[in-house]
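Excluded from the complex is one protein chain; the other protein chains are retained at their positions.
And now, chain A:
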């Protein structure tokens, strides 16, 4: 039981922020090309 609890308390904040960063790259690249699309 205590072992399980420990697993849940593992600190994965860096992981979460990193995945948000990946999401940000996706959105940024998408918006850049979208703006290009609008301006053409």
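A few points about this structure:
By our rule, a residue touches a chain if its C-beta (ideal position, glycine included) is under 8 Å from a C-beta of that chain, and two chains touch if they have at least 3 such contacts; residues count from 1.
What we mean here is this: contacts and distances are computed from a predicted model.
In the listed set "Cytochrome oxidase subunit I profile domain-containing protein", "Carbohydrate ABC transporter membrane protein 2 (CUT1 family)", "Phosphate transport system permease protein" or "2Fe-2S iron-sulfur cluster binding domain-containing protein", the entry agreeing with the UniProt name of the missing subunit chain is "Cytochrome oxidase subunit I profile domain-containing protein". Touching residues on chain A toward the chain that is not drawn are 10-19, 22-23, 25-26, 29-30, 33-34, 36-37, 40.
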